[in-house]
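Yeah, one chain of the complex is gone here, protein chain that is, but the others are all in their spots.
A, B, C, D and E are the chain letters, set down in written order, and residue numbers restart from 1 in every chain.
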Amino acid sequence: MKLIVAIIRPEKLHDVLEALFRAEVRGLTITRAQGHGGEMERVETYRGTTVKMELVDKVRLDIGVSDPFVDVTVAALQRSARTGDVGDGKIFVLPVEKVIRIRTGEEDVGAVTPVTTG
Amino acid sequence: MKLIVAIIRPEKLHDVLEALFRAEVRGLTITRAQGHGGEMERVETYRGTTVKMELVDKVRLDIGVSDPFVDVTVAALQRSARTGDVGDGKIFVLPVEKVIRIRTGEEDVGAVTPVTTG
Amino acid sequence: MKLIVAIIRPEKLHDVLEALFRAEVRGLTITRAQGHGGEMERVETYRGTTVKMELVDKVRLDIGVSDPFVDVTVAALQRSARTGDVGDGKIFVLPVEKVIRIRTGEEDVGAVTPVTTG
Amino acid sequence: MSLLLPLAPTWSLAAAVSPADTAWMLVATALVLLMTPALAFFYGGLVRAKNVLNTMMMSVAAMAAVGIAWALVGYSLAFAPGGALVGGLDHLFLRGVGLDAKGTLPHLLFMAYQATFAIITAALISGAVVERIRFGPYLAFITAWSVVVYAPVAHWVWGGGWLAKLGALDFAGGTVVHVNAAAAALVAALIVGPRRDYGRQAQLPHNIPFVVLGAGLLWFGWFGFNAGSALAANGIAALAFTNTLLAPATTLLVWMLLDQLRSKRTTAVGAATGVVVGLVAITPAAGYIGPLSALLLGGFAALPSYAAILLRSRSALDDSLDVVAAHGIGGTTGALLTGVLAQAVWGGTDGALFGAPRQLLWQAIGVAAAALYSAGASFALLKLIGKLVPLRPAARVEGMGLDLQEHGEEAYTTGEGAILVIPEEALPERAPAGLPLPAPAEGAF
Amino acid sequence: MSLLLPLAPTWSLAAAVSPADTAWMLVATALVLLMTPALAFFYGGLVRAKNVLNTMMMSVAAMAAVGIAWALVGYSLAFAPGGALVGGLDHLFLRGVGLDAKGTLPHLLFMAYQATFAIITAALISGAVVERIRFGPYLAFITAWSVVVYAPVAHWVWGGGWLAKLGALDFAGGTVVHVNAAAAALVAALIVGPRRDYGRQAQLPHNIPFVVLGAGLLWFGWFGFNAGSALAANGIAALAFTNTLLAPATTLLVWMLLDQLRSKRTTAVGAATGVVVGLVAITPAAGYIGPLSALLLGGFAALPSYAAILLRSRSALDDSLDVVAAHGIGGTTGALLTGVLAQAVWGGTDGALFGAPRQLLWQAIGVAAAALYSAGASFALLKLIGKLVPLRPAARVEGMGLDLQEHGEEAYTTGEGAILVIPEEALPERAPAGLPLPAPAEGAF
Partner (left out) sequence: MSLLLPLAPTWSLAAAVSPADTAWMLVATALVLLMTPALAFFYGGLVRAKNVLNTMMMSVAAMAAVGIAWALVGYSLAFAPGGALVGGLDHLFLRGVGLDAKGTLPHLLFMAYQATFAIITAALISGAVVERIRFGPYLAFITAWSVVVYAPVAHWVWGGGWLAKLGALDFAGGTVVHVNAAAAALVAALIVGPRRDYGRQAQLPHNIPFVVLGAGLLWFGWFGFNAGSALAANGIAALAFTNTLLAPATTLLVWMLLDQLRSKRTTAVGAATGVVVGLVAITPAAGYIGPLSALLLGGFAALPSYAAILLRSRSALDDSLDVVAAHGIGGTTGALLTGVLAQAVWGGTDGALFGAPRQLLWQAIGVAAAALYSAGASFALLKLIGKLVPLRPAARVEGMGLDLQEHGEEAYTTGEGAILVIPEEALPERAPAGLPLPAPAEGAF
């Protein structure tokens, strides 16, 4: 099992979700984040004060996948999150020792295959 | 040392915190998140536009624990976060190489045992 | 490659960013979080209701670094985030299997060295 | 046309209409109407984010349903010539309500002014049952209530009914509006029952600046409420206005002191509450007592309401936004103190302090009668509605928040993860402009 | 001084100024001005957080640019004695506009009242092009439009122009304000083109309480708009006021029912929209029809606008905040129904239902003329401006949101990650107090 952590542009979230769903990756958790990297800094002005915004809004995705799914997931992410401009973000693949589905107690692969109800 | 990442329902946070405290797990960090899994999708309407909300509000807990605490923590989480309906969330157990308490520089087990002041 | 996860006080973020930049660590992602540890609890009152706030605002930093950078990063974090009072936070060092820069597909060390444009 | 014709008016502009009084009452009416959106913010800020739209809609919808019911039926029951208990049907469907003078005002304007009172009174009730009552039954209840309860009680006091004859003083509605609404609120809170997580989990206000905004706009609008109740731009209006400035000032000051004594913190929610309590308390007295008495009345009125909030929050009664403590206790305090502090020399009759202790009794009778009738009728109405449809949503809906289930919306969205649903039904008459969208370029022309 | 002197006034305070009418119109003018910030919130809540400041500034800036243009030029073109199509230049630069009476009001007050109409009308247009038009060209457009389009059309109806002569009824601006602005909005939406993600991605309102606040304040201000259009504190004002209370109430009720029927949810955005549609629809009719007719008109007016919103959102027309559906369709419905429901006995002339079917034709002519002229002139103005400067920002800017690029700000910030930029330029004249900061201790004195 792996946990894939991707940092992407918020305006790309829509495309990324679509690409993941098409790649049959249906379980994920997102968090709003802010990033700093090589992007151009934004300058803002509040009355007399000028500030440089070092942080840019990003979205973070946490996706638990079984090992065979790692490559398709990463590929889907890379394809859909890319604009080519600096600031597209990163993908981290972390090792996971155990995944548990809270509802059933199922572990690992069983835990990350969603049961669709809708 | 392990890092336990749990994704739960926000309305269960209260119960989960209580269960964790009772299990003597007192150090943790939470983040507001949104998840997609097998839950029923919500439909919302804004003027003429109808949208399907693919994401549901969740809370993410990050809990650093020493190895002997992993099982009690996971058990406490599973018990307290469960409703039985689809959408209860997941628990990931990640390996950790090192934990440091910023205040003292203590490492690992020492770093995750809180000193109560209140 | 490692992923360094640090939980710090929000009011220290400014200093921490400065310290990291000075240590040549320029890529990172932050998330607003709330923590529970040994800090004194805050009491708030809303009309007749008195509540204890178990959670304190924190900021979480996720920093992907190559192995040689782990120590300087941790050191910079520890120096700059410390106040000496309970509640300064923790640093977790997690193993990473792979890092990918979305824009270029570069992996690992290449992926975490920012290209500055600003 | 047959509906409209018989109502065609036959007056000429009466000489008795005073332009100056009309000028003031046009504004006063607008001010009182503004109190309902203000209440939407006062209440909306106090609930959790998942219920804010539902809470606001409980006030907004009153402007529609109660406003219409008032024009069609309620006004006649309150103000058409009638008996001791209820007005007649002469003004049903606004018959005979035109531009000729009622007092010194165009009759329609008087009707509109009173309509804004009916609306805000009904909306006040919502505070007791927020976060857990279904929207439809709620709206049915307050609309029926405005006709069955509010209109007759208004008739008792202002329409020449038995309380007016008895001599009970209620300048701008301490009894008619506040005690009346609070009694209904109490019954509604009991029948609907507490929120499922009441007393187990902290239910905190999600946006206190909204509460402050609501209180600020309420104070502003309340000048129309109290000074407008003089129905003229005269000295009594000026007196009522000044008292509406001074009394809440002392209530606010005392409230902050009480907060400070109790918890060493002067809370902003407390300050906003104190302002409202002061406004409620001065309402029945505004045109009857002097300004120094208003300062006293305001300061004193903080005590019982403050205590009531402390007690309520330790009790099993989930009067969620303390309608009983603020409006019921506050209105009662004000009504009784009116009977103590009223002075003939300021435009009322003398109260207990000025030689007429009996006035206090008339005041108590007024409060008790309004409270009992409102409570009884509200009980009957809610039981009736509860027989027809469930009053409460499922536990799951209550947990998710009523905004989603009852209104299909979230108050604050980022749009992340929202997928546009392309409507399947074809739209033949507009097919060319229909979907799939031909992504139009800039400068389509 | 040479600029100011020739304009020095030479009147004495005319006996014909009515203090009571002045009192009411002072307030009415303030109320109408408040509608522009109210619109900023109504519109601002409906857009995404990254564009809220831009959207609000589109209204706020109108108070500056259009207000000044009106005082200097527009007022004269609308209200100075002139021909059938446009007023004269006698009041250019406010010449001859002083404190003597125009009707029963100080002339300046009449000018100020009309200025607030010009401002809100121009600001209404912004709803069609939010989230994607550059701020400068937008401001240039609405300012020019207020002079070239709004002023003449106001002259047609209220300044003694051809529509007034024809007998078209427009009490407070159904045609002059709402149809007029909506036609410009339609053209602007077409020329500017849709938002780049329109129809692909959900664009949800970021703060619905703000929408409710805007609608509440709009309703409040609209009493000044409609009842103020009587230009006096008289029965007609009272009638217009009451109708402005009743008509939106039924629109709101019907809108909630339609929402309920369609999606089983009564949305708060829908309620706010319904209120505005009702206010728009009653505007041309307010002082001409009876209150029961107003209830009917309000209820009926919900239908076409509701349908129009459904159609629009399925079409390629990105009239982002539905200016056409709410103001164009709503204003047209109101203008036509005015021709049906007007009654001489209430102060207008009789409409189709009361024996004068021809009135309906005059109404239709009024709507069509205003819409066509406004659309044509807006097209020309936007094309012209588009030739000089680009109307739209780069795709990247549109993606990031216009607040950042056009205004250099974010609406909601925590300040995290914001680094103070120390200005390099020295400030010689204030060097001692200048930087670097000598971190002053508490109690510097």
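As a working rule, a contact is a pair of C-beta atoms (placed from the backbone, for glycine too) under 8 Å apart; a residue touches a chain by one contact, two chains touch by 3 or more.
Here the structure is a predicted model, which is why all the values come from computation and not from measurement.
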| item | value |
| --- | --- |
| Chains still shown that are in contact with the chain withheld from the display | A, B, C, D, E |
| Option touching the unshown chain, where D:Leu245, D:Leu321 or D:Ile385 are the choices | D:Leu245 |
| Selected residue (touches chain absent from view) among D:Leu311, D:Ala368 or D:Val389 | D:Leu311 |
| Listed residues D:Ala237, D:Leu336, D:Leu404 or D:Leu420, member touching the removed chain | D:Ala237 |
| Hidden-chain contact residue, picked from the options D:Leu92, D:Leu253, D:Leu303 or D:Val397 | D:Leu253 |
| Selected residue (touches chain absent from view) among B:Val25, B:Val59 or B:Ala111 | B:Val59 |
| Touching residues on chain B - with respect to the absent chain | 10, 13, 17, 30, 32, 59 |
| Where the missing chain touches chain E, by residue | 1, 3-4, 7-10, 13, 17-20, 22-24, 26-27, 29-30, 33-34, 36-38, 40-41, 44, 52-53, 56-57, 60-61, 63-65, 67-68, 71, 93-94, 97, 99, 105-106, 108-109, 111-112, 115-116, 135, 207, 210, 213, 403, 405-415, 418-420, 423, 427, 430, 433-435, 437-445 |
| Contact footprint on chain D, counting only the chain that is left out | 18-21, 23-24, 27, 31, 48-49, 190-194, 198-209, 212-213, 215-217, 219-220, 223-224, 227, 232-239, 241-242, 245-246, 248-250, 252-253, 256, 263-269, 271-272, 275, 290-293, 295-296, 311, 314-317, 341, 343, 345-346, 353-354, 379, 383, 386, 391-392 |
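As a working rule, only the chains that are shown with their structure count from here on.
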| item | value |
| --- | --- |
| Of A-E and C-E, whichever chain pair has more C-beta contact pairs | A-E |
| Centre-of-Cα separation between chain C and chain A, whole angstrom | 18 |
| Centre-of-Cα separation between chain D and chain C, whole angstrom | 49 |
| Interface hub residues of chain A, defined as touching at least two other chains | 17, 30-32, 34, 36, 54-55, 94-95 |
| Chain E, residues touching no fewer than two other chains | 200-205, 263, 265, 267, 269, 311, 314, 416-417, 419 |
